[in-house]
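What follows is a set of notes on a single structure, which appears directly below.
With one protein chain removed, the remaining protein chains of the complex are shown where they sit.
Right after this comes subunit A.
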Amino acid sequence: MLLIHCPYCGEDRPELEFRHAGEAHVVRPDPISEISDEEFEAYFFIRDNPKGLTYERWRHMHGCARFFNAVRDTVSDKFVTTYKAGNPKVEIERGEDGIARVKGDGQ
């Protein structure tokens, strides 16, 4: 079971309290009614499925109920960071030790 840091509660809480909510930073086109079929396909159906770092959304369902973003390594299941919904996409870099960190955080 994962331990997940809720950026709103400021707490590490067990996975049982959370619900996964799909890929993060998928922007709903505006105005959505104007987009082409291809744009709709890209927005609604096409998802990354990386081996490695993935940006995803979680919801602290049985806590504060807020949606937030997370960066997780799908190989190790390790969370690099979590941050509030609406915040810009966090940039990640891998150090020489192979460990992924938020860019600028250093070691």
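A few notes on this one:
Just so it is clear, a residue touches a chain if its C-beta (ideal position, glycine included) is under 8 Å from a C-beta of that chain, and two chains touch if they have at least 3 such contacts; residues count from 1.
What we mean here is this: contacts and distances are computed from a predicted model.
When the listed names "NAD(P)/FAD-dependent oxidoreductase", "Carbohydrate ABC transporter permease", "ATP-binding cassette domain-containing protein" or "Sarcosine oxidase subunit alpha" are checked against UniProt, the chain not shown comes out as "Sarcosine oxidase subunit alpha".
Panel shows subunit A; residues 1-3, 19, 21, 28, 31-33, 35, 37, 40, 44, 57, 59, 61, 65-67, 75-78, 85-86 of it touch the chain omitted from the view.
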